[in-house]
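The complex appears here minus one protein chain, its other protein chains still in place.
Moving on, here comes chain A:
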Amino acid sequence: MATTAAPTGGARNGAGPEWGGFEENIQGGGSAVIDMENMDDTSGSSFEDMGELHQRLREEEVDADADADAAAAEEEDGEFLGMKGFKGQLSRQVADQMWQAGKRQASRAFSLYANIDILRPYFDVEPAQVRSRLLESMIPIKMVNFPQKIAGELYGPLMLVFTLVAILLHGMKTSDTIIREGTLMGTAIGTCFGYWLGVSSFIYFLAYLCNAQITMLQMLALLGYGLFGHCIVLFITYNIHLHALFYLFWLLVGGLSTMRMVAVLVSRTVGPTQRLLLCGTLAALHMLFLLYLHFAYHKVVEGILDTLEGPNIPPIQRVPRDIPAMLPAARLPTTILNATAKAIAVTLQSH
């Protein structure tokens, strides 16, 4: 916008006439302001062009009319003592000035708050970087004497949260979750974003109390990448419904990503009590969240599986987590396949 370009333009005025055209180019190049007033040249809708042309023609007419009116009014003023004409002119000028001032203020406020360039540096990543960060989020590093580096980007965490929302939706549909007040989509988005933003803020607050060296952005990035483990576990266990498998993955994969976050925080905190408080809280919240996500949408499937298995399995074996333990080893693979097949059958039947 012209207001942001003005100071730089003023500073460059002394550089000579060859830089004169620079001010006009600043607005178009490199700025990502959602500039709804002046569309950039890349968008050339015919409807919009017509609308703009029309507007401009009308404005020119109004200006011409206003000029003609002003000229006529001045002539009249000259003729009479001109009280009426003078007042009309004054009120018109005042209205015009108010309109200009209001428009200027509104456009300044708009360019300040709608400027998404503020977020641009946090999305400056390459696919290879995202891939390596995803893999690193599962590898805890033992070096805790030196503050470990945290990449301050928001693309990876944001995409992981959206992926978790999609996986959660899949899980909710498969388990036929009934949400009475609200919607599935709203619940999924609320849960995932609420966890990411809420727990990040809480841990950041604790970090502030414990004098840990971590910024809010870094905390958001750290927790966001920590959700990669959750995505993997939930993706697998929403499709293969076996409690033993889930507990194994919960400990292994969930544990690994938690250890990674804990190691990073320990490397940035001084003092055993502070480390214990901060890392204990984060570990507890992270692991419990995975547990919650799995079991909140799993109960209904369990109930249906039990009903389907029916008379084939004696009542004592109805508790699903005991099934693999009580069966002979030879029947284990078939049980797993059966469980998966039954889950698919449930889905088919419900459709």
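Keep in mind that, in the parts below, a residue touches a chain if its C-beta (ideal position, glycine included) is under 8 Å from a C-beta of that chain, and two chains touch if they have at least 3 such contacts; residues count from 1.
Assume contacts and distances are computed from a predicted model.
The complex appears with one chain absent; UniProt names that chain "Protein YIPF" among the candidates "Trafficking protein particle complex subunit 6B", "Protein YIPF", "Sodium/hydrogen exchanger" or "Nucleoporin NDC1".
Among the residues A:Leu134, A:Leu169, A:Ile240 or A:Ala296, only A:Leu169 touches the chain that is left out of the figure.
The omitted chain makes contact with chain A at the following residues, 32, 34, 39-40, 42-47, 50, 54, 57, 116, 119-120, 122-127, 130, 155, 158-159, 162-163, 165-166, 169-170, 172-173, 176-180, 183-186, 347-348, 350-351.
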